[in-house]
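Sharing a structure with you now.
Of the protein chains in this complex, all but one are displayed in their positions.
For clarity, chains are labelled A and B in written order, and residue numbers in each chain start from 1.
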Amino acid sequence: MEVTRSSAATAKQRLKGMTDADLERHVEERLWTTTLDKAANWARANGIMPATFGLACCAIEMMGMVAARVDVARFGFEALRASPRQADLLILSGRVAVKMAPVVRRVYDQMLEPKWAIAMGACASSQGVFNNYAVVPADKFMPVDMHIPGCPPRPEALVYGIIKLRAMIMARPDQGWRTRYGGRGTEEFVEDELDMAAARHAIGISGGGRMGTSA
Amino acid sequence: MPDATGLELIAQELRDRDAGTVVNTTYFREKAALEVAPAAINDVLEHLKGKGFSFLASVHGLDYYPEEPRLGVHYELLDMREVDRITVKLRVATDAPNVPSVTPAWPTANHQEREIYDMFGVVFDGHPDLRRILMPEDYEGFPQRRDFPIGGEPVLFTHNEPHMPGWWEQDDIEPR
Partner (left out) sequence: MTRELTYREIEASHTLAEIQDPEREELLTLNLGPHHPATHGVLRLITTLEGEVIRDVKPMIGYLHTGIEKTAEDKSYWKVIPVIERMDYLSYYFNAVAFCGSVETLLELEVPPRAQYLRVIHLELNRIASHMLWLATGALDLGAISVFWYGWRDRDSVLDLFEMSSGQRMHTRYIQVGGVAEDIPKGFERKCREFTAGFRERLDQYSTLIDQNQIVLQRLRGVAPLDEQTLLALGVTGPLLRATGNPWDLRKAHPYSSYDHFDFKIPVGTVGDNYDRYRVRMAELRESCNIIDQALDGLPEGPYITPNRKYALPPRHELATSMEALIHHFKLVTEGFRPPPGEAYYPIESPRGELGCFVRSDGSAKPARVHMRDPSFVNLQAFAPMVQDLYIADLIATLAMLDPILGGIDR
């Protein structure tokens, strides 16, 4: 009818002069996600393997989450992996000191994609009680998907945050933190060759850091 | 606790050995404290060990800014038999912050003196391994001095957030 003929006409016009790569991207952007993507996201979301980055008091409540009362195994997340190569989710539990920040970043870089990060507690999200020279908020050096408030957050609060993260993973098909944050990759920068604009694009976070979250 | 008279006796013994050792004695809230000259600290601790104070519970530093001499080091001694405590204090200025280390005789002071060096800048002569312990190795400055700024991030509210220089700020973002 009228509508479809005109939309078919616009589509044809658009397709004229498009390269194969353009066409593929056009199709990806327009089409709804395929069932296979959905299935992959469902699998990723229900089998998250947290890498425990137990730093301070929040680590105790994270251990409480793994324990029998608030059992995180019923969601499928009980396989806490010590090795970052085997882990999906970095739960940054506790205050990040100045000396520890490069270590955290290194562990995060060693994780394989797709990976997510939760800043658990007030100290990891925003220095918490300690607004001083020694503590760094996690947003300063790594992209964080979920911030969980509390000092320390109850194990139930941590589970709530993880469930929200799981919903986010299942809902947004274009996962992969590079697309989410507009990043190019993790490259080691040598000081004198640092190009500020390029650096900001590579590790910068556009949209105020809330793009891609459902919070 | 050695009471006030006990403290004066100890101070007198130390003064008899060497006149310049004891700078001051304080008896505050039923605790005896002895302020000594920095160079004599090892002798004083030896003497007190002979009197029974054989356990060095704590070595900590402080900054008396703006009073001079600024940097202080306190040694908390404990006598486990009599259950007595005594504090030995000393003070040094920032331009000559050298104190003889007590680590060779009291191994417990190892990490504690490193921490005082790291946080206040007091240099302990004779310490086997004096380097920073809590801050990164290449850190500049002595954080717990009173004139060192506390640091931290500015607290962002709606009214000042767009005007704060932020690492997330890119040129094409409209402040909300």
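A few points about this structure:
The rule is short, and it goes like this: a contact is a pair of C-beta atoms (placed from the backbone, for glycine too) under 8 Å apart; a residue touches a chain by one contact, two chains touch by 3 or more.
For clarity, every value in this text was computed on a predicted model and none was experimentally measured.
Within the whole complex, the absent chain has one touching residue among B:Glu13, B:Asp43 or B:Glu76, and that is B:Glu76.
Touch with the hidden chain on the side of subunit A covers residues 52-57, 59-61, 63-64, 67-69, 82, 94-95, 97-100, 103, 107, 129-135, 151-152, 154.
Annotation for subunit B: contacts to the undisplayed chain at residues 28-29, 31, 33, 54-58, 60, 62-63, 74, 76, 80, 83, 85, 87, 106-112, 115, 132-136, 143-144, 146, 148, 150-151.
One rule holds for everything that comes next: only the chains that are shown with their structure count from here on.
The touching residues of subunit A, when paired with subunit B in their complex, are 98-99, 126-127, 130-135, 137, 139-140, 200, 204-209.
Note for the complex: subunit B touches subunit A at residues 134-136, 139, 143, 148-153, 155, 167-168, 170, 173.
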